[in-house]
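Here the complex is missing a single protein chain, while all its other protein chains stay put.
Right, chain A next:
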Amino acid sequence: MTLTSTERPAAAPAAPPPPRRRKRRQTWREAFRRDWQLYSLALLPLIFFAIFKYGPMVGNVIAFRRFRPGGSIFGDEWVGFRYIEMFINDPSFWHVFTNTAILGGLTLVVCFPLPIILALLLNEVRKRHFKKIVQSISYLPHFLSVVIVVGMLMQLLSLQGTVNQIIGAFGGEGIPFLQRPEWFRAVYVGSEVWQTVGWGTILYLAALTSVDDSLYEAARIDGAGRWRQTWHVTLPGIRPTMITLLILNIGTFLNVGFEKVLLLYNPLTYQTADVISTYLYRVGLVSNNLSYAAAIGLFQALIGLVMVLSANLISRRMVGTSLW
C-alpha cells in the first residue's frame, strides 16, 4: 500500500522529439553498462510478473473466444461479445450482482469507521502496558486462516453453540444461523469486524503519532476540551490516512471475501449469500463454462479498476489527497 506520493504507475515517457532520440538511446546503453547487475536482479521478478500476473490478464481474451478444455489457453475462435451479452441477459447474474453490492456496501459502511473509533479510544489510554495488551489481542484474528475463522463461526453459531446457549438462557428458540438466508449478511459482516477491526487501527495509530503536540496545546489554550480536541485536531490529522484507506476499500468493494463466502454459504443461503465471485466459480470451474465465467470475472475486475480510479480522482479534486 503506497500512500499519496507514489509514482504514477507505468507512466510511459512521451515520445521524445527527433533530435534527442539518438542521445536517449545512448543513455539507455550507458544505463545498461553501468547498472546491468541491477537489471539482471530484476529479471526473475519480471518473469514472475509476466507469467503469473500479466499472463492471466491476457488470458482474459477467452471471455471473447470460445474455449475448449485442452485447446489453446487463449481459446480457439472469436465469438465477440457473445459471453458478455449472455451474462447481461442472465437474471442470476443480476441477482448475485445485487447481493455483492449489498454485502460489499454493508462491509464498507461497518468495517471502515470502526477501526478509526477503536484507534481513537486506544489513543486515549494512558497506561502503556494495558494499551499494548489490547493491541496484541485485537490484532490476533488477522493472522488466522479463513478456514479457522469459518470453523469458529460454525461452532459458535451451531444449535449447540454459545450464541444459541445464550438465546436458550433467555427462553428463546434456537436459530440455525448458517442455514437461514436472512442471517447470512449479519454473520458475514460481524465476523469481518472481528477479523479486521484491530488490525485496521495500526495505520491510524501511526498517523495519530504524527499529529503535532503543539496543536493540542493551542487548542487547549483556546479552551477546547478533550472532545473538541479530538474533533478539531485529531480527526483532521488522520484525514489523509482515512481517505487513502477509503479509496483502497472502495476499489476492493466488489471482491467481497470470496473465500469466506465460499466456505460459509450453502444452497440454503444462496438467496442472500451468493456473490459474483462464488457464482463465477460455480459456473466456471464447477460447471466448466470457462469463457462465460471469464467474461463475468473481467467485468468485475474492470469495475474494481474504474472504482479505484474514480474514487482517487474524486478525492484528489475534493480534498487534495490521492493514492498517486
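Going forward, contacts are C-beta pairs under 8 Å (C-beta built on N, C-alpha and C of every residue); 3 or more make two chains touch, one makes a residue touch a chain; residues count from 1.
The rule is simple: contacts and distances are computed from a predicted model.
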item	value
Name under which UniProt lists the unshown chain, selected from "Spermidine/putrescine transport system permease protein PotC", "TIGR02186 family protein", "Multicomponent Na+:H+ antiporter subunit F" or "Carbohydrate ABC transporter membrane protein 2 (CUT1 family)"	"Carbohydrate ABC transporter membrane protein 2 (CUT1 family)"
Given A:I88, A:L285 or A:V319, the one touching the chain that is not displayed	A:L285
Residues from chain A at the interface with the omitted partner, ascending	1-12, 27-28, 31, 35, 37-39, 41-42, 44-46, 48-49, 51-60, 62, 67, 73, 118, 121-126, 128, 130-141, 143-148, 150-156, 158-162, 164-165, 168, 176, 178-179, 194, 198, 202-203, 205-211, 213, 216, 220, 225-226, 229, 237-238, 240-241, 251, 259, 262-263, 266-268, 277, 280-281, 284-285, 290, 293-294, 297-298, 300-301, 304-305, 308, 324
